[in-house]
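With one protein chain held back, the other chains of the complex are shown just where they sit.
Right, subunit A next:
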Amino acid sequence: MTTVEDALSRPDPAAARRASRVAVHTFRPRRSWPALIVGALVLGVAALAAVEVASALAGAPMRTSVTSAAGEHAATARWSDPVVQTASAVAAATGLVLIAVALVPGRSRFTALRTADPELVVGLSRSGLKRTLAAAAQEVGGVRAARVTVGRRRVRVRVRTDLREAPELRGEVSAAVGRRLAELEPVSAFKVTASVRHTKA
């Protein structure tokens, strides 16, 4: 039977979904480096154009070596010239790369954990997740060393053991790492795969 206390303590599903969405968005890369590089280039080109044209309007043209060389080259170039065509293709490709950089979510350094509270976002660093899962694998009897690789949706655990016959070890390691993941409650689910290597005596 569901009591009033049970109903009140249960997290609101809509709030929990919103919390997960906020958490994932919070840890997405900010694209600061692409923004800085593009910002610096736009600033340079716009400032140069403004200074060049404004000085010409004022009657004292300030010709820099860059604009003089570009002006001389452009004065004789035609749209069908191979150089102009190549430059156009490079500009179009650069534009598409910038759009891709902006729209592809990218991989965060932190794995968002479920909190069910939109006002609290918790993230565990990728190296922290690896260490925690490796520690869980090492707690399994017979495991000598464990190495964990974390992908977008997959966790790969490689363990080394001194045991010659250990057919159940792989399953035990997978279960231990799965339990640790269940305790952590990451927003995105991970699939665990384990492999066992026997250390030669």
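Just a few scattered comments:
Please note the rule applied: contacts are C-beta pairs under 8 Å (C-beta built on N, C-alpha and C of every residue); 3 or more make two chains touch, one makes a residue touch a chain; residues count from 1.
The working rule: contacts and distances are computed from a predicted model.
Taken from the listed names "Dihydroorotate dehydrogenase", "Alkaline shock response membrane anchor protein AmaP", "Urea ABC transporter permease subunit UrtC" or "Heme exporter protein C", the protein name that UniProt assigns to the chain not shown is "Alkaline shock response membrane anchor protein AmaP".
Among A:62, A:77 or A:145, only A:77 touches the chain that is left out of the view. Residue A:89 is the one among A:66, A:89 or A:145 that touches the chain not shown.
In the complete assembly, the contact with the undisplayed chain comes from A:99, out of A:62, A:99 or A:145. Interface residues of subunit A facing the missing partner chain: 22, 25-26, 28-32, 34-36, 38-40, 42-43, 46-47, 49-50, 53-54, 56-57, 71, 74-81, 84-85, 87-99, 101-103, 110, 113, 115, 117-125, 127-128, 131-132, 135, 183-185.
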